[in-house]
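Only one protein chain is missing from this complex, and each of the others stays in its spot.
Read from first to last, the chains carry the letters A and B; within each, the first residue is number 1.
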Amino acid sequence: MKKILAILLAGMITATALAGCGGGNGGSSSTDSKSDASSGSGSTDASAEKVVDANTVDPELFGDEDNISLKVWAPSQALELVKKQVEDFKAAYPTKTFTNIEVSAMAEAESGTQVLNDASAAADVFGFASDHLNKLVDAKVLSEVAFVNTVSEMNAPETVEAGKIKGTLYAYPETNDNGYYLVYDKTVVSEDKAGKLEDILAACKDAGKKFIFDCGNGYYACTYAFTAGVKIDGLEEDGVTQKFVQYDENEAVKTLQAFSRLMHEYKGTFTSLDVAQIASGFSTGTLGAGVDGSWNTNADQKALGDNFGAAKLPTINVDGTDKQLISLFGYKYIGVNAASKFPASAQILAYYLHGEKCQEQRAEELGWGPSNKNVQGKPVITDNPIQQAIKQQSENACVQVNIAPTFWNPMGNLGNKLIADETDPEDAEYFSKLLKDTVANVRDEG
Amino acid sequence: MIKSYKARRIISNGLIYLLLAIMGIIWVSPFAYLLMHSFRLESTIAVPYLVPQEWTFQNYIDLFAGAGSSSAINFPRWFLNTFVVACFSCVISTISVLAVAYTFSRLRFSARKKLMNVAMILGMFPGFMTMIAIYYLLKAMGLNQNLIALVICYSSGAGLGFQISKGFFDTIPRALDEAATIDGATKNQIFWRIILPMSKPIVVYTVLTAFIGPWCDFILAKIIMGDKRELYTVAIGLQSMTSAEFINEYYKQFLAGSVLVAIPITTLFLIMQRYYVEGVTAGGVKG
Partner (left out) sequence: MTYVEYKMLNPMQKFGYKAKKFLVSVPKAIGRFFKAIGLGIVNFFKAFAKGIKNYGSTFVKGDWATKLSYLIFGIGDLSKGKIYKGILYFLVEVFYIFYMVSFGGQYIAKFGTLGTVETHTEKVGIVSKTVFGDNSMLILLYSVVTIVITVVVFAVYISNIKDAYKHQVMRENGEKPTSFSHDMKEFLDGKYHITLLSFPVLMICVFNILPLIFMILIAFTNYDKAHMPPGTLFTWVGMDNFGSLFNLVEGAKKGKTFIELTEWTILWAILATFSNYILGMIVALMINKKGIKLKALWRTLFVITIAVPQFVSLLLMNQMLQTNGALNVLLSDISKMFGGGPVEIQFLNSTTLMARATVVIVNCWVGIPYTILSMSGILMNIPEDLYESARIDGASPVKTFTAITLPYMIFVTTPQLITQFVGNINNFNVIYLLTGGGPTTQDYYQAGRTDILVTWLFTLSMTSQDYGLAAAIGILVFIVCATISLIVYNNSKSMKDEEAFS
């Protein structure tokens, strides 16, 4: 009973942490509590799911499937590891014959599109980024998670929640780290200055170095809107129109102006470039700090060595109060193709790959942040400053699920306009109109 | 008078040399930059100076050594794929183009003008949306994720680009055909024995343009190949090296790969340049 309470509590805490950002599934708290309740009462159900442990299930769940042949997609840097894990999977079920389990490389950002193009030629089990979830579910190419209760128990509640649409869990949580955070050169920006955007920029300017934030890319630029209180809240009933929370327009405009003011004040320091330029900026010594994605961590670390610093996004001072920058934060999931010829086997393999052992291996070998609660508590994560920075940022973020396809371009435009030379940061009316246009464009109105 | 004319000519020629030199530098410098930085050792994407500080062959070595059946990047295989596809599609395209051009230039039949008009405008439809249709058509034929599919895609529309070749054939005097007809030659024999041997420039031109195509397309090929990375062409491969997932690690290899792709095409071009010019000129004048 204690455990159930703990889960409920954790769920509630995340619900408050994500308040406004609403999580994925339409964000209504009623569905949250309902699903939590069902997972609570489901501790008996969990045993009904015939799960043996955190990695394997009862082999009889394979049903009459044998001579199993499956295809798995994994991003190229994880390819070797996943191949090894697949071998372990085969060994874990010695009674079954596996004709062929093929593992091929496919970026997580791309797999969703590939599955949508032709589900029957796609992998049976594939990793994907959370923003594809609603598209995949709408197209009905994702098979529901078979071991809902166990999976819900094993993984961090926010990751489980974000994987649900209308209360149904559609994918196995894989990582908890798909976002961006602050990276900096410790010789330029000292650790105590990394908390405030103003300090970071001043330090970079003093050192004659740059600060990179990709304003033209909606993925990063939506930070400005979110920080200004213009947060997303899932999709409308129609399933394609982005919903925003109620926001205070006055406050929002002031925040945008504060960003724009900083960008103009630190013109020449605050630069908008592709995040791929961050690693090379560090290695050539032209860059002091930047906002970079978690997947570039290795390259950044390699470029800076011991001087590599990582932190959550800084704050920005708006009218005397320091506001935390709110980012877009996503998870990675393992999905099971609904068109799979071996649906049960695919579920069991996905369960294995999402399991504790595999997550720990990925955390150790690839530095991926796990969603599994047990692995999250292990020293490989708790002693890792990068993982901690990412985790802290995830607490100040909107979840990257249920994003309308029309979201990215208008958000990129918002960032571009904030930094544009011809924009006057003091022109409040301009920002008010810009904000309205941006929201209208995201919602595809008119 | 003559002296001043000469002086003027020297000055004007000097100016022209200067202009040509400047423009030549502008045109070649991006490639010089590409070549230099493909040998760069330091940094990943950008450096704040023009000439690399440390030089290395490592990028080229990695491009080949990093390749294995398991690796996501398999440049040698991609290169081979592209070469094979280019060769086959180039043969089919050339035959199609020449056949269509000869038909429209030399043979007279009822629907000729109408067909020419239709052929001319068909190529003008922006084709992005047709790609998914092409994918499913190929799939229905069991050809998806297959190099044959690429050959088909690159050579299927070739017949539509007949204008320049037709223009060239138009310039060959018809008296030749007539004389041959009197001697009892069929249209088939005229095509193979008289017209084609006289059309070296336009054949070279067609072969060259058809050969280059597969090295450049990265959209359609990607849709057809999907996850079959070992069947990628260099264009998709190089493009994927600049995707967010790979760019930090592979940008310098992308530069090296680009150089390697440019070498065969440039060489071909330089050797065949004379014919290319003749072909495009003769065809263009009438086309």
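Brief remarks on what is shown
Heads up, the rule we're going with is that contacts are C-beta pairs under 8 Å (C-beta built on N, C-alpha and C of every residue); 3 or more make two chains touch, one makes a residue touch a chain.
Every value quoted in this text rests on a predicted model; they were computed, and no experiment measured them.
Of the listed residues A:Ala121, A:Ala202 or A:Ala420, the one in contact with the hidden chain in the full complex is A:Ala420. The chain omitted from view is touched by exactly one of B:Cys90, B:Cys153, B:Ile202 or B:Leu231, namely B:Cys153. The chain that is not drawn here is touched, among residues B:Phe39, B:Phe246 or B:Tyr276, by B:Tyr276. For the chain missing from the display, the contacting residue among B:Ala65, B:Leu80, B:Ala133 or B:Ala179 is B:Ala133, taking the whole complex into account. Residues of subunit A that touch the chain left out of the display are 49-50, 61, 63, 116, 119, 135, 137-141, 143-144, 146-147, 216, 238-240, 268, 271-274, 277, 281, 286, 338-339, 343-344, 347, 404-406, 408-410, 412-414, 416-417, 420-422, 434, 437-438, 440-441, 444, 446.
Residue positions on subunit B in contact with the hidden chain: 9, 13, 16-17, 19-20, 23-24, 26-28, 30-31, 33-34, 45-46, 48-50, 95-96, 99-100, 102-103, 107, 109, 112, 115, 117, 119-134, 136-137, 140, 152-153, 155-160, 163, 167, 170-174, 186-188, 191, 212, 215-216, 218, 235, 238-239, 242, 258, 261-262, 265-266, 268-270, 273, 276-278, 280-282, 284-287, in rising order.
The rule is simple: only the chains that are shown with their structure count from here on.
Here the CA centre of subunit A is 41 Å from the CA centre of subunit B.
Across the complex, subunit B is touched by residues 73, 75-77, 79-80, 83, 104-107, 109, 114, 117-118, 121-123, 275-277, 279-281, 283-284, 286, 293, 295-296, 299, 303 of subunit A. Residue ranges of subunit B in contact with subunit A, taken from their complex: 42-48, 70-73, 132, 135-136, 139, 144-145, 223, 226-229, 243-249, 251.
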